[in-house]
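Here the complex is missing one protein chain, while the rest keep their positions.
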Amino acid sequence: MKFSAMVLFMALWSVLVYDPMAHMVWGKGGLLNAALGGVFPTLDFAGGTVVHVTSGVSALVCALYLGKRLGYPKEAMPPHSVVLSFIGACLLWVGWFGFNAGSALGAGSLASSAFVATHFGAAAAALGWATAEWLWRGKPSVLGAISGAVAGLVAITPAAGFVAPMPALAIGLIAGVLCFFMVAKVKGLFGYDDSLDVFGVHGAGGTIGALLTGVFAAKAVNSIFKDSHGNALPVGLIDGNAHQLLNQLVGIGFAWVLAIVGTLIILKVVDLVVGLRVPTEQEIQGLDLSQHGEEGYNLEV
Amino acid sequence: MKFSAMVLFMALWSVLVYDPMAHMVWGKGGLLNAALGGVFPTLDFAGGTVVHVTSGVSALVCALYLGKRLGYPKEAMPPHSVVLSFIGACLLWVGWFGFNAGSALGAGSLASSAFVATHFGAAAAALGWATAEWLWRGKPSVLGAISGAVAGLVAITPAAGFVAPMPALAIGLIAGVLCFFMVAKVKGLFGYDDSLDVFGVHGAGGTIGALLTGVFAAKAVNSIFKDSHGNALPVGLIDGNAHQLLNQLVGIGFAWVLAIVGTLIILKVVDLVVGLRVPTEQEIQGLDLSQHGEEGYNLEV
Partner (left out) sequence: MKFSAMVLFMALWSVLVYDPMAHMVWGKGGLLNAALGGVFPTLDFAGGTVVHVTSGVSALVCALYLGKRLGYPKEAMPPHSVVLSFIGACLLWVGWFGFNAGSALGAGSLASSAFVATHFGAAAAALGWATAEWLWRGKPSVLGAISGAVAGLVAITPAAGFVAPMPALAIGLIAGVLCFFMVAKVKGLFGYDDSLDVFGVHGAGGTIGALLTGVFAAKAVNSIFKDSHGNALPVGLIDGNAHQLLNQLVGIGFAWVLAIVGTLIILKVVDLVVGLRVPTEQEIQGLDLSQHGEEGYNLEV
């Protein structure tokens, strides 16, 4: 994608896809708001539907609209430095504590609970992905473990402030294994070129996490639903509120539809205004040089 | 510079340049102190004059005193790894939250305000530098965006606990654009060899930020000036206190003079005692090998 197209796309996407979803889920009176008078009370603690489903599904739409990179999938295109990928995943993991625990909006027991759930979810998912890889491909890889960690962080994001540590382990494990299959099997079946696996990790992980939040959310962790006397009501399926699963599905559905429709419209508009894909010769030259006039490494030979 | 000279320089500079400036600005009864009885009350929340003007101006003095690297500016000497530069800038950005928000000396609303101002300033400056680069050079680069981010972090440092979010955006944007011109144009005109652009980013950014703090500081954010009845008085120019600009200029002037005079004396002393510049053959061999006996990378070929 041209850099100018990306700048325009990001500005439009933030306003037309992210903002409406954020308002519906977290805004007072939003259609999907769980605590402040929504019609379909959807649980999303730190952005499973708002951030990850919308971005992951939009990434899939972009990948399909833009088409494959030249040479894909015939040429292998592995990440150029697993070492840097690993550092990046570590920084993400630590930063995510701020993201999820910070969504408690205060340094109290809810933040601690979200912090612990985040750690457990990420760790279980790293183990889940690496184990799935070990069983199906014969060898567990570092790239698999860090992909799993990110998938787990994504999946625990909507659940972080609603679930106890053991359910967080379960969410992470399920997300790690399922996202591995999304990336290793489903992507190959459909043949789209998602170079960073944004859909397989964020789209699928966010959807799985939002659904499992409806399963594992517990009033013992966060009594978000109350009756007229202020008594805590059950929150998720295991807590005794099976109906919540339906609400989660409604929230997920809105996020998917908004992301697909919104992203398609934005891509069309940006394509007409500045054009999306760089010319072939620029793609062969590399986007670093053609779009930014710089190289990642300047090593003496 | 010889490593022994650098060690000696750093020890002397900390005591003779940094410490007096820090005392004048932050110490009780310091000449430039704004809250505890200074003669010229200078606003410097987290070290715009104390840290960045002094270090940036001193870097310029060092660059002029030491002279250019062999081959500069005929040979291109780009950073060897933009990827690592990017990671470094990200770590700096996050660390700076501690630096600026931590200068509130407590986890309260002032810290939150400084945190937000820091983020807005850095983001706006990254966009400002990259946009200026795009317009003047034809392509926006990652190296430009991260240089801009650091320039914005520098410029917002004196202002962080005094300005609202929108003025923080303005400070960042102005600093990003002006520092780009310092590095892209002014450096070339004067021909000094500032390999990390410490003067263009920290010296210029710190000066711009200290000045703009006098423009945008608001009693609504930090009522540092009070009358005898304890009522908040206007703080910066827009708040209705045009005189503050003069005080800021006095503070900046002290920082520049102290940095120039102090650094020159220290360089002269260090030059006499251990010598400053390494011999030519050591410079050609590289300081890593000649000073430290190690190489950055040990890759098998």
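By written order: A and B. Residues from 1 in each chain.
Keep in mind that, in the parts below, contacts are C-beta pairs under 8 Å (C-beta built on N, C-alpha and C of every residue); 3 or more make two chains touch, one makes a residue touch a chain.
Nothing here was measured: the structure is a model prediction, and the numbers come from that model.
Only one residue from A:90, A:166, A:196 or A:261 touches the chain missing from this view: A:90.
For the options A:6, A:92, A:143 or A:264, the residue in contact with the chain missing from this view is A:143. On the side of subunit A, touch with the chain left out of the figure occurs at residues 78-83, 87, 90-91, 94, 107, 137-143. The omitted chain makes contact with subunit B at the following residues, 3, 81, 84, 87, 91, 95, 107, 291-300.
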